[in-house]
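Other chains dropped; remaining ones untouched in position.
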Amino acid sequence: MTEDHPFNLDLIDRQIAFIESILFVSKEPIEPEKILNYLNCKNIGDFEKLISRMEAAYLDNGRGILLKRSGGGLQLVTKPEIHEHLKDFFTIKTSSKLTIPSLETLSIVAYRQPVTIAEISDLRSVNSIGPVKSLLQKKLIRISGRKKVPGLPLLYSTTQEFLLYFGLNDLSELPSLEELTEMFEEKEQPSLFKRNNQE
Amino acid sequence: MNETEIYQVQTESFEGPLDLLLYLIRKNKMNILDVRISEITSEYLYYLQNCQGINPSQEGDFLMTASTLIYIKSRSLLPRAGSSQEESPEDKLIHTLIEYDKIQKISRLLREMENDTLLLWKREEISEHFENREFDIEEVSTFQLAEIFLNVIKKREKEEYLYLESKNYTIEHKIEEILGLLESNRYLNLFKYTESLDSIEEIMVSFFALLEMIKQHLVMALQKKNFDSISVWKKSPDPQLQ
């Protein structure tokens, strides 16, 4: 698999097959660099072509999965349009979502990290130990140190898991606060998104 | 407030005092930057008095904000004493509200992103066996490590309980029985446990016993996700920490 014939179609096919198989067995996304190194592929452009070729192949109607780039890695996932059928087939009623308190807490951590529980509780005006704990258990946030103030409280930051969960490549993909205000200015409907969702 | 408004409101639930305040500001078509705190104070108190949409476990937080509102209102009625350079409580509250408004926006954005990614299923999403699972070192967080240590210590605090079975179900007996079961098992699967019971009466008494135990902080009940089985874990005070 280390030969160097970029125009050898058979080699390209075998490389694609290899990438498909490692993504298939791996639970987590795999960094492109790792694959690149293993294939001894020196040209990033060649590798990009390989990936685009794969992506194109998955577009075929007869394929149920697709190649996704998230958390800085490559991952195989099912196609979004099959979601309802998957739910029906496995008789899964609802996909569990984060609660509003968890989402609020996560928003604060994402934009203010590293941040302490006291700061989170203060911003929400609600004691936020509960959601912090639940986000720690879900690995969406992590302890990232201690703040150098009296009491040395723990600091929290978002994780790789956070990026994966929300389908981000890195934190810079989150819109800035200014962009966010613009995004929501037109469709100002405060109670649309919330309600009927209690801890 | 007319009746239909009250009816609408009763279906609402507020995540915290700021959520309620923002709701009232929008309801009264005010601008956050130009809020007349004194006007929404009485409405806020009305909601609080009628427990409308107030999460009981957060009552304290709602009351805290109520006192701030009342303080601001009283200040506005009294002549200002001295020339205070520092931020007034009103400005501070408005600043907090502006920040919270942003948080809600981010939350909505995250919710939309969550909805998108929930459509994509990863491998082995179905059937997960947590019990005998191995962890990649990179997967383990300091939080988990601490959590595991806490559990080890708690397990150590085992007390040998003896219990007698009786057909005459009382809450006291049930509590002892469940505590006994929790001594020999790390946790109790509530669904399986109720399946093993003889009668509806016993199930009900068990359920009340459980509520009582949760209230007394003897146990906690956990559910991984909606519709999942509920597991009951023992909580024991740790003398090491006292």
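Observations, loosely collected:
Chains here go by letter, A and B, matching the order in which they are written, and residues are numbered from 1 within each.
Criterion: contacts are C-beta pairs under 8 Å (C-beta built on N, C-alpha and C of every residue); 3 or more make two chains touch, one makes a residue touch a chain.
As the structure is a prediction and not an experimental result, all values here were calculated from the model.
Although each kind of chain is drawn only once, the file as a whole records copy numbers of A x2, B x1.
One rule holds in what follows: only the chains that are shown with their structure count from here on.
Averaged C-alpha coordinates put the centre of subunit A at 26 Å from the centre of subunit B. Taken in their complex, subunit B has these residues touching subunit A: 11-13, 15-19, 22-23, 26, 55, 57-58, 60-61, 64-65, 96, 99-100, 102-111, 113-124, 126, 141-143, 225-227.
Interface residues of subunit A facing subunit B in the complex, by the touch rule stated above, are 24, 27, 68, 75-80, 83, 86, 90, 93-98, 100-101, 103-104, 106-108, 110-111, 123-127, 136-137, 139, 142-143, 165-168, 174-175, 177, 180-181, 183-184, 190-191, 193-199.
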